[in-house]
Structures are given as C-alpha cells and as structure tokens.
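What follows is a set of notes on a single structure, which appears directly below.
With one protein chain held back, the other chains of the complex are shown just where they sit.
For reference, chains read A and B in written order, and residue numbers begin at 1 within each chain.
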Amino acid sequence: MLTRINVGPIHPSTHGVLRLVVTLDGDTIVDVEPHVGFLHRGVEKLAENRMYMQSESYMEKIDYAAPMAYSDLYVAAVEEAMGIHPKERAKYVRLILLEFQRIASHLLWLGTFCNDLGQMFTMFMWTMKDRDLVLNLLQDVTGSRMFYVNMRLGGVSIDLPPNFEEHANKLLDYLEKRFKDYEAFLEKNPVFIERTKGVGVLKREDAIALGVTGPVLRASGVNFDVRRDYAYYAYEKLHFIPQVQTRGDSFARYKVRMQEMKESIKLIRDALKLMPEGDALGMPIKLISPPVKESEVIVRRELPRGEGMIFMVTDKQRPYRLAIRAPAFINLSALRYIAKGARYADLFSILGSLDLVMADVDR
Amino acid sequence: MLRPIIKTIKALGENRFTTTFPEEKERQPDNYRGLHRLDIETCISCGACERICPNKTITMVDANTSKGRRKLPQIDLERCLFCGLCEEVCPTHALTLTKNYEYTEFDRRRFTRRPEELR
Partner (left out) sequence: MLIDSFGRLVVEVIVIFILIVFFDYIFGWLERKSIAKAQFRHGPTYVGKFGILQNLADIVKLLAKENIIPKNADKLVFSTAPLLLLALFIFLIYLLPFSNSLGIAISVGLLAIFVLLSFAPLLIFLTGAASGNKFSLISAQRSVIMSLAYEVPLILSVAAVALYAGSFNIANIVNSQAKIPFIALMPIGFIVFFIAMLAELERPPFDLREADSELIAGWLVDVGAPYYAVALFVDYTRMFLGSLLISLLFLGGWLGPYLPSLIWLLIKAFVVAVVVVIIRATTVRMRLDRLMRFGWFWLLPLAVLNIILTFMLFVK
C-alpha cells in the first residue's frame, strides 16, 4: 500500500525551503518528487537592470554558505567580457580567500549533515565554532563575516592586512587538529558508519549521465575538478590534486569533503609562501562601467557545491542576459534516482550528503 | 565507540565560545560595514550614492544645512544591503559606514533615516 508523505517546506532537515513529496511502500521509498522555487528571487532578472558591478551583491546572496565563491564567479565573467586580467598578486589573494571560503562552507555542511543523522547538535556546534574562527579571519580582511562584496575588476577591494600570514597559519594549524578530531569522532562511531556506508549509492555512469558535479561526482569515482581541468588563478602552480572516492555512497561523499578541506589547507599554505609582493587592488567602483569587448562569455568555477557556470550576453553598461548554472539544482535533480529503493530514514542521510543550499537551487 | 565518548568528555573541559550578548559584545574591524554616517558639511549633493545603489535605498531629499537648502541622501534601512558601494563612490568621503549595527525600532516608519539623523 503506497502512502504519500509531504516532507514539507518547513522542516528541520531540508536545508532551506524544499518540499519533497515522498511515496512510500511501508518503509521503502518508491519515488521522491522535489518541489522547488520557494526561494526564487529572480537574481538573473535583477542583474539585467543594473550595471555590471552593482549586481555583485545580489550574486553573493545566491549561496549564503559560500558567498565569495559566487561573487568571484560573476566578477570573473565581467572581467572576461571586458578583457581585464587580474593582477598577479590578486590571483593569489583571491585563491586564498576562496579556499578559506570552501573550508567554511564544508564545515557548515558537516555540522548540518550530522544534525540530519541525529547527532543532536554536538557536531554542529563544534563545526560552527571553527567556521566562526574562519569567518573572523575573513572579517579582518574584508570587513564583513558574510556577503563580503570584496571582488573588484582586476583584483580585490582591499589587500590582506600585514599580520594575515601568521594569523592564517595559526588558524590552519588549529583546523588541522580539529579535522583529525572530527574524523576520529565520526569514523570511530559504528552507528555513523552504519547510517552512511552503502546508503544512497550513485554509480559512475549514472553520475555522469545526470550531470552532477563537485564532491558528489568525485565520490562516484569520476576524476573531474574545474580547478585542475579548466584551471584558473594560480591552481596550476600549486599542484592541486582532486580528491576522489569510488564507492558513491553517503560515506564517500562525506570523505571527499573532509579530504577537500585538508587539501584546501595545503593549498592555502603553499599560496601564502608563493604569493608575490605588489598590488592586489582592483578598479574602484565608478558610476560608469569600463567598455565591454566581448558579446558573449562563459566562465566556470569550482564552487564548494559543484561546478558553477555563468553565461552572459553583454550590452554596453549592463548584462543583456545572465544565465547561471547552479550546481545544487542539478545535484537535487539526482535525488530522485539515488533515493529509489532506500528506506525513509536514509532519505535524510542522502539529502544531507548532497550538500544543498536552497538559495542556490532557486536563485 | 569509546573514542567519540572520550572526545565529548574532553570537550567538557574546554572554554565556552559563545558570547553572552548583550552583556559582552564582539569586536569589529575598522572596515566594518554598519550603519551610515553622513557629514553634512562635506556633502556636495552630487547624487552619486543614489545612482550607484543597487537596491534604490538612497533618495536625495531637501534638507536644511548651514549652506542653505540642499539635497542630501536619505537612507531606507529596510532596503539597504550594506554592500558599501555608496561609501566607495562618494567623491568627498562624506558618506561612510560606521561600526554601529544595532538599529531596532518599534515603529517601522523610523527606518527611513533622514540625512540629519545619520550620525
């Protein structure tokens, strides 16, 4: 006998407003139908009526777990349209700040993932403390803990403060210790292993066919990462290695993100050593945008959730049309195929491991 | 199963991380983007802040100053994104963002701050 349950828009475990209509046969899921759009704010349309650099603030609010990543994606698209290349030091500064942002985003994910599994907020509080320390560091640089608006054409709005390197290294040492603690806390917990191993397996061919990207794709054994394959900023000089797992279950997705956080620490350390002296400031905001050279641009970046892309058709002072490929939206569409045949309690393990931020899904 | 429990017990011995607001407050850096502050003497009424604002937060309204009756920016705090573009574009640095972030009112109409109130 099939029952339909509405895991409604307001729910502690759907990260944001997501409505799932779940068809159950006893305790087994037959079908999951996501209803999205509760958080749609029309960001692409808003950008059509504003000058290029005015929309940076809107782009940040697409993903509130890692705002700088989207702001960087958009500003890179505008730079490509205007033929502006970021300064040498600015490439390293952007890379460092983006990798810190990736660590912060994955920490948030880890906390909410453990919440979904029933951890009762202990892991959540610990990871939030670490994320708070990262955000404090970013606040010292940019002035704000979230929604930094610090990307400018050709560089950043404000350079790293003089004592940044020592603070960053201290924080990275602390984070390395904490990551070891988290791994011991979770991987030595047999109940956690039971809840995540073998749950929500996504096979390699299905992952490629569904178009998922990011940690979800890498957990299914596909070695693809925009930071290596379409390298930008200084990633080629830093010997970046994508982290891949082959099992494709929730545990593999968790492991990929843990390894990515450790990889980010390594990248930041190397970038701090290799960073050249000089000027990293971009163009300040003026009332008239610089002239535009290209009419259509496509830019891709590796956001913490997956691969983000912007396709922009330009006009003189403002974008004529902006199309954003949001990774969380595509990852959510894979939920239907992953969750078929799983049990009801596994739904939240799978949903948590996909790392969705509803603002990213709905834009 | 024992390692996780030992980690929890160890965490019991560590210091608390949350600050008891409002008794304790966190410190902010100097470039914190809080509420606006307008220097009425320095403002040249160019209107650049009104034009650059993405969200139509700023409107130039008539106000009395020591140099006569001129147009000065009025800020609608309900629409402000605190992005800092208005501070960056102001040619005389008359409009700045301070470290103050507490603005609670009982009446919603108080959120439209006139230029004289931007202190």
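Quick note on the criterion: a contact is a pair of C-beta atoms (placed from the backbone, for glycine too) under 8 Å apart; a residue touches a chain by one contact, two chains touch by 3 or more.
Computed from a predicted model, the values in this text were never measured in an experiment.
Visitor: Since one chain is left out of the picture, which of the remaining chains does it touch in the full complex?
Guide: A, B
Visitor: Touching the hidden chain in the complete assembly: which of A:Ile5, A:Ala209, A:Leu274 or A:Ala323 does that?
Guide: A:Ile5
Visitor: Just to verify: which one of A:Thr122, A:Asn136 or A:Ser333 makes contact with the chain not shown?
Guide: Missing-chain contact among the listed residues: A:Thr122.
Visitor: Kindly note down the residues of chain A that lie in touch with the hidden chain.
Guide: Those residues of chain A that touch the unshown chain are 3, 5, 11-13, 27, 114-122, 125-126, 129, 185, 189, 191-192, 194-195, 343-346, 348.
Visitor: Considering the whole complex, not just the chains shown, which residues of chain B touch the missing one?
Guide: Touch with the absent chain occurs at residues 1, 4-5, 7-9, 11-12, 14-18, 20.
The rule is short, and it goes like this: only the chains that are shown with their structure count from here on.
Visitor: Under the stated contact criterion, what part of chain B meets chain A in this complex?
Guide: The contact residues of chain B facing chain A are 1-4, 7-8, 11, 17, 28-33, 48, 51-54, 81-85, 88-89.
Visitor: Quick one: which bits of chain A touch chain B in the complex? Just the residue numbers, please.
Guide: It is residues 50, 53-58, 122, 126, 129, 132, 139-140, 142-144, 147, 149, 157-158, 181, 184-186, 188-190, 284-287 of chain A that touch chain B.
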